[in-house]
Structures are given as C-alpha cells and as structure tokens.
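One structure, as structure tokens, below. Some questions next.
A protein chain is absent from this complex, but the other protein chains hold their places.
Moving on to subunit A:
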Amino acid sequence: MSEHLYTYGVVDDDEFELAIEGVDGGTPIRTVSYRSLTAIVSDIDTLEPERSDENVRRHDDVLREVIESADGRTVVPMQFGMVFKSGRTLKSVLRSGRRAFRKALLDVDGMVELGVKIVVDEGATVDDDTVADIAERLAAAAERDVENDLFSDRLCMNRSYLVAYDDQEAFSEAVQAVRDDYEDLTVQYSGPWAPYNFVDIQIGAAQ
C-alpha cells in the first residue's frame, strides 16, 4: 500500500481527479487541500523517486494536463522529487507556506511558460545586436521573461517567457517571425510548461 504523496504543484481552491499516470506510475492524480490551497498529488511508495526520463516526463505531463484540463488553470509547480510522508505533513507545509503560495499564484495567474533557445552552428558566432533584437521582439510578446544559463558554447540565447494562456498563439507567431528573419540560426521553441522559472518557493527538509 502506498504511504506517501508525490506532489506536482499547487493550484487555487479546487478538487479534481485526472486519470493519467504520475511519477512511478501513481494513479489517479488527485488533490489534497488546506483551506483555499490545493496540492496536486499521487500516491507513491518511496520518499526518493528515481529521476528517470520517464518520471521527469510524467511530472511535466501531469502539470500540463492540470493546465489544459481547465483551459489554462493556474498552477505553481513543484520541482521534481517532492514527496511528503503523509497528507498531514503536506497540509502542514501548505499551512506554513500559504502566504508564499498565494503570492506565487497571483504572480503567474492565467500564465504559462514558454522556452526559447537560439543555437548557432558549431564554431559559428552571432553578433550581440542580433541577440538583442531577438530578445526584444520576444519580450514584447510576453508578460515577463528571464534569462537562463548559456550552458553550451552553441547557445547564444536561452530565455523563458511568461505568457498568458490565451496569448500563446501570438507568441508563437513572434517566434516564427524570428525564424523567418534569421534562417541561419536554429530556434528551439518549447512549452507550454508550468511556470517553473517564475516562482521561487523554498520548502524545507521537514517533509
């Protein structure tokens, strides 16, 4: 019998079930609430789930389904691997972090995250003006954006964009315009994701 709760994220006051497989095959995806905060969870046997490709994909799939199943439900995502010993400990964390969760829910209300990486060919370079132009054009189509690590010499831009759920098409058109104008650059466009890069809630070790 599963003892623990794998937690995907937190939404505003709600109650639902999703018939999809979560991390370690946990199903159904269900909710645990404390006052007006609702955590999305599935049962799990271990406190330390393996960070396999399949589990990471399932974590993201659950969050996407949470967003899509209500046409843009706002979700504050948890990082992969957040397991609570019981519903009681989870509720205790929701209680102690309620102000931070409420603020985060307001910050990303009605928004999703989209990612754009600009990649150059091996050994090629790109001038700063080009990168600035692309960044400026995409930022104009988003509510907010953040710069992420340039973890490879091949990357000249790596940014995440916070975009209203209903404005995704307009943002995609801005990305396509960049592709059309800079054909020698590779544009990797991903999402929609839960807004991982726009919330910052630290949860202590007492899980």
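Basically, a contact is a pair of C-beta atoms (placed from the backbone, for glycine too) under 8 Å apart; a residue touches a chain by one contact, two chains touch by 3 or more; residues count from 1.
Everything below uses one rule, namely that contacts and distances are computed from a predicted model.
Note on the omitted subunit: UniProt lists it as "Gas vesicle protein G", one of the names in "Glutamyl-tRNA(Gln) amidotransferase subunit E", "Type 2 DNA topoisomerase 6 subunit B", "Cytochrome c oxidase subunit 1" or "Gas vesicle protein G".
Summary of contacts with the chain left out: across A:20, A:126, A:139 or A:155, the touching residue is A:155. Although one chain is not drawn, the whole complex shows that of A:119, A:139, A:164 or A:203 it is A:119 that touches it.
Contact between subunit A and the unshown chain involves residues 117, 119, 149, 151-152, 154-155, 186, 188.
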